[in-house]
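The full complex has more chains than appear here; those shown keep their coordinates.
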Amino acid sequence: MKQFFSVADVEDLPSIVAEALELKSNPFGYEHLGRRKTLGLVFLNPSLRTRLSTQKAAINLGMDVMVMNMDKDGWALETKDGVAMAGSTVEHIREAAAVMGRYCDILGMRSFPKLQDREEDYSEDLFKKFMRYCGVPVVSLESATRHPLQSLTDLVTIREHWQGVSKPKVVLAWAPHVKALPQAVPNSFSEWMCRAQAEGLVDFTIAHPQGYELAEEFTNGAAITHSLDEALTGADFVYVKNWSSYSDYGKILPVTAPWMIDNSVLGTTNGAKVMHCLPVRRDVELASEVLDGPQALVIEEAANRVWAAQAVLKRMLEQLTHNV
Amino acid sequence: MKQFFSVADVEDLPSIVAEALELKSNPFGYEHLGRRKTLGLVFLNPSLRTRLSTQKAAINLGMDVMVMNMDKDGWALETKDGVAMAGSTVEHIREAAAVMGRYCDILGMRSFPKLQDREEDYSEDLFKKFMRYCGVPVVSLESATRHPLQSLTDLVTIREHWQGVSKPKVVLAWAPHVKALPQAVPNSFSEWMCRAQAEGLVDFTIAHPQGYELAEEFTNGAAITHSLDEALTGADFVYVKNWSSYSDYGKILPVTAPWMIDNSVLGTTNGAKVMHCLPVRRDVELASEVLDGPQALVIEEAANRVWAAQAVLKRMLEQLTHNV
């Protein structure tokens, strides 16, 4: 695996899920793989779970890890070509990426969208240039439009907690928030669930208010409804997440119906497990009674971030070793 | 040892002191203990000595360390239950603690008091919830009301430097400062020295101006005086520290008499060794002539932070191993 940027970078979905679960039962079984290999984690934006779980995954594989918080170091990167850098950017992504690729065997990067210019954000210009110029395998720690380590984790968690014989009904449910958030997590979750649905692993439904449609490239095959009740009926997993509007880009649109999930609206589900990528705003996005109740899976889900990251890093290390 | 939050978490004071000194003479004797174990250090406030000494202690024990500066990452934590999180806090301590506990075998946390609301600070609500929800052993890297790694270090340093046959006279002496500082260090030092006094290890006196009384729960058994001269007479160890008022909470009260210790006022001591937890404001809290003179013990004291932390982490690791 040379890059982990979207679900398209995974050839065989069930096997990487199985690999993550095998690593969970045997965390240190491959610590020889990462010997004398260094992972560089570059954060242009804050991170808690992604930072710690990816670092832990690398440690489990025997790697050394160097963390670089570039937002804090005032190190603004230029991405545009052909412009004189006489402004606030101090280094071009071409140099920054190439140099970091010479110090590290694998790189991870996080870069949020600015939510100002949809075309710019969705071009993934920064991330694509980073992957192009660094010369080593790159794992996305969340880009402007996707969060694949989270989505792999989510699929692993669903697989781990599904005992049924038929396919589980998985619902992505929009939730309220006080801030305008990126679409990266729901885009990515939807992209992965549509792929899982196409491979016969889940049935996938998205519920959101009007105006919150995700970009079509991420939702091919999903059932989409504006009725939360309709979506929840018979659901086995409910994935709660806020996002800002894609059509009215980066905006919070007025919503009249209640969209925060509490125990009462879960009644029509099939005893659904409730997921969230965290951090979660209690009693804004999701009721405390759900988070503190038996249907919540959010801590288990966050814990699984380690095994998803470890499966990805393991595949990258295997390829590095193979190339040597 | 499941938590190290106050002196009450230590069953046998002399034995943990002896353990720290044994580790000082044999730093790498237990590096197998921490193999494949990860320490997470969470800082909600800045740290120099605590961060480096605890990290070094963990390295000596063979652990991997992940450091998280959450103050810098704009990751404000909510502690109150039952409130809708529609404000500036982005994550509840319930989730944050539980998740970090899934990535780490032992956690350390630093959280200063805000010095606005005494009841809130002294409730130690944040710290107690962190310990309750994270599910793994927690070492305090300084909480609102205590700094136990510092206090253990101080006791180790006194033991190491006391050659007398009788008990040493230990004095905690209030000192001036330009900023309003927490009571955590003096509370904790007093708590530990009162315990040491009760076990027959030291004689303990506190000297401070009127209005600077510490909370009684920390000073049981201590001799308390408002006369610096009286306290210093015959002293073997003088522990210099500023703190803001507890009764007029968080305030700097006007003080008329001179309280900064210089060589002249040390004349009535028993050639006392002078201690300070650092950082120290030279010639405000403590005279340069003392810090640069033969009676100062502050660098040795700071160096001992490693062995105190290592003793605590060693006990936690032994318990983890025992549980497996």
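Order of writing sets the labels: A and B. Residues in every chain begin at 1.
As a convention for this text, a contact is a pair of C-beta atoms (placed from the backbone, for glycine too) under 8 Å apart; a residue touches a chain by one contact, two chains touch by 3 or more.
These numbers come from a predicted model, not from an experiment.
In this structure file the homo-oligomer totals 3 copies of one chain sequence, with 2 depicted.
As a convention for this text, only the chains that are shown with their structure count from here on.
Subunit A and subunit B carry the same sequence, and matching their CA atoms takes a turn of 120 degrees, rounded to a multiple of 5. Averaged C-alpha coordinates give centres for subunit A and subunit B that are 39 Å from one another. The residues of subunit A lying in touch with subunit B in their complex are 28, 46-49, 51-53, 55-56, 59, 69, 72, 178, 278-284, 288, 291-292, 298-299, 302-303, 306. Listed in rising order, the residues of subunit B touching subunit A in the complex are 36, 38, 40, 64, 66, 68, 70, 72-75, 78, 81-87, 90-92, 94-96, 98-100, 102-104.
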